[in-house]
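Only one protein chain is missing; all other protein chains are in place.
So, chain A:
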Amino acid sequence: MKILLIEDELELQKSIQQYFEMEGHIVEVASDYDRAEQKIALYDYDCILVDITLPKGCGLDLVRKTKLKKSKAGIIIISARDSLSDKIYGLDLGADDYLPKPFHLSELNSRIKALIRRKDFDGNLEITLNEIRILPAERSVFINGQNVILTSKEYDLLLYFIANKNRVVSKNALAEHLWGDNADRFDNFDFIYNHVKNLRKKLLENKCCDYLQTIYGIGYNFKIHQ
């Protein structure tokens, strides 16, 4: 997958680039408006990550230009300006998602995966990973052809783990993914532990490989042996 990252903060740019290159994606970067505009005009991308506040211009104009080009690229706005009006305006212009900074790289990853899935297959695709088959449209999970009933949070967790397979996902990232901004003043780690425990139990009961590794103190890694 080819990703264009438009971000002026170089360290954040490096982190994102590194994270996605580990997955084998191609990440091109642009640090200002002019460069980004050039790249958008010249090349095609599967996904464009764009910051709103850029040197020499506004990221929202880039969204408009990409749309004018009738590009098929999915667009995710990553902005420190967590303002509702920007979000609504950005989505109106044709952006597909809006992720306020700061975010976890695993969250960005899962958003990109979901976006590509929606773009390429109108959401009707099934996700297959060895013996696991997921139908996102119905939110149903099959293991070795057997339907497994998961709770809503367990399903969200499984999808998140698969999007971030072979990556260590921190407990903070999981908590934010499951509860968003709302429940962040609680100690949610016990609940995460319980949900993960139940999810693993259900997977194992259906003779699924034990992919979930606990990284002590930090989080989990959904490790697929290659």
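Going forward, a contact is a pair of C-beta atoms (placed from the backbone, for glycine too) under 8 Å apart; a residue touches a chain by one contact, two chains touch by 3 or more; residues count from 1.
Keep this in mind: contacts and distances are computed from a predicted model.
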Chain not present in the shown complex, as UniProt names it (candidates "histidine kinase", "NAD(P) transhydrogenase subunit beta", "ATP-binding cassette domain-containing protein" or "Multiple sugar transport system permease protein"): "histidine kinase"
Touch criterion as defined above, residue of A:Ala41, A:Leu204 or A:Ile218 at the omitted chain: A:Ile218
Omitted-chain contact residue, chosen from A:Met22, A:Ala137 or A:Ile224: A:Met22
In chain A, positions touching the absent partner: 9, 11-12, 15-16, 18-19, 22, 53, 80-84, 100-106, 167-168, 170, 172-173, 179, 181-187, 190-191, 194, 215-219
